[in-house]
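Note sheet for the following structure.
Missing here: one protein chain of the complex. Every other protein chain is in place.
Right after this comes chain A.
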Amino acid sequence: MAAKKAGAKSRNPELIRGIGKYSRSKMYHKRGIWAIKAKHGGSLPRHEPKAAPPKPAAKPPKFYPADDVKTPIPNHRKPKPTKLRPSITPGTVLILLAGRFMGKRVVFLKQLPSGLLLVTGPFKINGVPLRRVNQAYVIGTSTKIDISGVDVEKFDDKYFTKEKKKKTKKSENEFFDARIEETKALPQEKKDDQKAVDTQLIKAIELVPDLKAYLGARFSLRAGMKPHELVF
């Protein structure tokens, strides 16, 4: 069939899935094939097939497998990032529920292509650096901060991957040296990135009264608090 134009709608309304209202002959009339044929002297206009680029002469393969080899069906699936909960929008304050920073209140920046959430303390306020966090381990509060001044375009999942360790042959002495080297300091570039993001955020945070203290404090359940009744 010839390629459909974008926005071309079917003139055959569906009665039930797979069954249209009009028969083949009715549709022939509706689509005006009779008029196109009349315009072009009795037959549908045909286009010359595009000259295909000349294929290189294929050598006969030197090995034919004894049994038929099944080719796997190609997988065209493109995974999408997880659906963001409606309560989580850029600039929302989130509560981390697990991990090293559990209980900390943290600012959500954006969702990365892997689906994880990019989050920052800001570092000066509560010690949480730029970090990735899974949506399931987070509570979205109703507190929002304006992060329009922050540029988060450059952060993606590759930024957070660990450096691959180079394999070196180790002798007794070298082994001990290598252990010491393994604790690497954060590269200055990452510290600068952190500062760049945080300075903008802190300005926005200081505008709201008490927000800085709020972000510095950790969330905890107390006696009598029932999470299913709390409004976050």
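The rule is simple: contacts are C-beta pairs under 8 Å (C-beta built on N, C-alpha and C of every residue); 3 or more make two chains touch, one makes a residue touch a chain; residues count from 1.
Simple rule for what comes next: contacts and distances are computed from a predicted model.
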Name of the absent chain as recorded in UniProt (options "Ubiquinone biosynthesis protein", "60S ribosomal protein L35a-1", "Thiamine pyrophosphokinase" or "Topoisomerase II-associated protein PAT1"): "60S ribosomal protein L35a-1"
Which of A:15, A:33, A:102 or A:196 touches the missing chain? It is A:102
Per the definition of touch given earlier, which of A:11, A:85 or A:191 contacts the omitted chain? A:85
Residue numbers in chain A that touch the chain omitted from display: 85, 87, 97-98, 102-103, 135-140, 218-222, 224, 226-229, 232
